[in-house]
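Data block below; observations after.
For this view, one protein chain was removed and the others were kept in their places.
First chain written, first letter: the chains are A and B, and each begins at residue 1.
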Amino acid sequence: MGITLPILILAMPFFMFLLLGLGGVKMSRKVAGVLGILGMGTTMTLAYIVAFTYFFSGDAAFIIDGVRQQFQVFDVTWLAFTERLVVKIGFLLDPISAMMLVVITTISFMVHLYSWGYMESERGFQRYYAFLNLFSFSMLGLVVATNIFQMYIFWELVGVSSFLLIGFFYRLPSAVSASKKAFIVTRFADLGFLLGILTLTFFTDTFNFVDMTSNPMNVLAQTGGATFMGASVLTWAMVLIFTGGMGKSAMLPLHIWLPDAMEGPTPVSALIHAATMVVAGVYLVARMFPVYCVVEASMTFITVVGAITAFYAAVVACTQIDIKRVLAFSTISQIAFMMVSLGVARDGMPGGEHYSGLGYMAGMFHLFTHAMFKALLFLGAGALIHAVHSNDYTKMGGLRKYMPITHWTFLIGCLAIAGIPPFSGFFSKDEMLAAMFNNNWIWGAWMTMVAGLTAFYMFRLYFLIFWWEENPNYKHHRPHDAPWQMSLPLIILAAVSVVAGFIPFGELVTWNGVSYHIHLEAPVAVTSIIVALCAIALAAKMYMRKNTLPEKFRKAMPGLWTAAHHRFYWDELYIFITHKIIFGIICSAIAWFDRHVIDATMDGFAKVTQKVSFAIRGLQGGNVQAYVLWYFFGAVALALITWICLL
Amino acid sequence: MVGNIILYFVVALVITVFSVMAVTTKKILRAATYLLFVLLGAAVFYFQLGYEFLGAIQVAVYAGGIMVLFVFAILLTNKPNENENPLRSHRQVVGVIASVIGCGLLLWALFTMPMLATAEGTRSLSDALTSGPDITMKMIGEAFTGTEKYQYLLPFEAVSVLLLACIIGGVTVARKR
Partner (left out) sequence: MNLDILWYLVPSVIMFCCGVYGFVTRKNMIAMLVSLELMLNSADLNFAIFNRFLFPDKMEGMVFTLFAIAIAAAETAVAIAIIINIYRSIGSTEIVETNKMKH
């Protein structure tokens, strides 16, 4: 494969970003929108060509004896600081990056198309498209990174574009504070990422992923068994790197930014905060997977964090009123699902060769399907918000008659996420659960419960929006389906969500490139289907027709409901820690020192200088005789000093 | 010898007295006149020290040229009817302190300087006059018109340029606009 197409994939969105960002003001909305959509369409086509060439051409560069190879299309030196510290920019093609190329460009194209309808009347339409292209560029650069430093650079770039897009409605104070929150929290996590990179590469002498992952035992050997505070240095490095992933993927306790990030435009939430950027953490773990495999402790850490987060987010999602918040917590929960799936995967599992890296494959599979149906759900939510001008389900209800396209596509999304066959979510979730059961039945049972909760809260949302009772406001303002630019992506994504499960994913994406034949594990599949159906039935019973069951339920457990509704007070905890402890105690002491010692010293200099100046300004009175007198006394004083010294 | 000593005392007395009077008198024209006496006294000292040419120059330039300038300036700046306007002084206490301290310091330095213990320091005027050649006009002329060591053609020309600049500057500054 030549380097033209891969470079174009990166260059196209960046070029569009510059074009729309610099020249957008001069363009009409229509021109800017069409340009953006065409640019992203081109990028998508190129990405498809590259991905399909990689998967299906059978070229010896890509596949040897049925084993898929990692292929660096190019890897050029960008910054050579020292002999050892060389930053390169490259393009790595391997199963997961090819898959991510498809996911990112597809969702991004859908969002571009959708936004044309959704953002039509907003200020800064051109700026919005420029930011979307910047994000696409950064995300593509992230997934094709050949080395961890390149990944870090693009990692920060997606952070910036996320910041810009969350704060897109910069006149809303809530959007501004949400963007700041997202940026600061992820930036804080990235500090851990950077420390991890430095720790790891200090020992490995290389930033390159292929060098590191092709021989993880060598990485382990290079650290030489160095330990720090009871854990090996490699464990520390891998856990710190995972911290970056925790920030971007909104794992507990760094999840607090994602629900607030819903202040951004809904298509942005679909693209960045559901399908692509937030799975960067999962992608990072997958990218470094062989190295993680040799550090048991870091894998356990990932699993535990993922399992807790998945459950926590699912419970919170049951009590949210804002539909985008429900979807946000659902996203957190689903990403945590993928994390657990990666965390339980190992090289050489009990149960034979078959299970090696099953969790990896399943996690990537779920990443793929989840991107599709979660983008669908978000775009559907966008259509709903567009129709009723509110984020709260209390302003909705009974919408199925008014918005049939939205209704059916949303239902497909809900079925997919709930794991009902034959929708895509079922297949990926089933593989993940199989991998978890294979590792330890506790993880399997726990995550099956989370899957049940997922089905429950999604259908609670579905029924409350489309059934329940009709909102009386519809008489004044009759909701209707969105224009074609918005409906078309919904239909396409719904179709993908239906069929994506049948993609032979195991043949394409596995951790070691050896193809894997997916087959359903009957006990796991049946269990999860039964759990999901029960949850859906419960949701239908409680929310399909207007009744008092939810109210009774809520009255029965007021403490739990309130706590979950307030997201178990994580935000308050953060506020307490930052404001009361850090600002209140530590910072005020430092501030006191700053004000009374450092500033006071400087003020003192200024004051003394000023006082002295005032005191001696009479000397410069323009009086020659006074000058002569001072000069004369100075000379006398010098003479006296000389005399004293000579004595 | 005795004549030299008598002459010295007379001149030293003239210089001391008229110096004090020049800075304390109330009439500006008198101050200029007392200055003239001091300058003439200095010229006598030059003669006594064997620098006849220097003394002549002192009389010609200072007593002749500069004093005339002073007198002209005084007459130009004093309005005719305020001719008797007394010279006012201020800061007299500070002035006295400064000059007394300075005088004391200088005299103390003079009388304690280590040079007084050497032969040069105690050399009398007659010894000094006899231990060197007489300064003739020929020597002075050669000193001012050569470029060797101890010859000063360049400073001499520089001073001539300075005087030219001074003439032009004086005219420019003082002329009527």
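Note that in this section contacts are C-beta pairs under 8 Å (C-beta built on N, C-alpha and C of every residue); 3 or more make two chains touch, one makes a residue touch a chain.
Every value quoted in this text rests on a predicted model; they were computed, and no experiment measured them.
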Can you say which of A:300, A:623 or A:642 touches the chain missing from this structure? A:623
Can you list, in ascending order, the subunit B residues touching the missing chain? 4-5, 8, 11-12, 15-16, 19-20, 22-24, 28, 31-32, 35, 38-39, 41-42, 45-46, 49-51, 53-54, 57-58, 61-62, 65-66, 69-70, 72-74, 76-77, 87-92, 94-96, 98-100, 102-103, 106-107, 110-111, 115-116, 120-126, 128-129, 131-133, 135, 139-140, 143-144, 150, 152, 155, 159, 162-163, 166-167, 169-171, 173-174, 176
Missing-chain contacts on subunit A, rising order, are 621-625, 628-629, 632
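One rule holds in what follows: only the chains that are shown with their structure count from here on.
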Averaging C-alpha coordinates per chain, one finds the centres of subunit A and subunit B separated by a number of Å equal to 93
Over in the complex, which subunit B residues touch subunit A? Could you list them? 91, 94, 98, 101-102, 105, 109
Which residues, counting only subunit A, touch subunit B once they are in their complex? 625, 629, 632-633, 636, 639-640
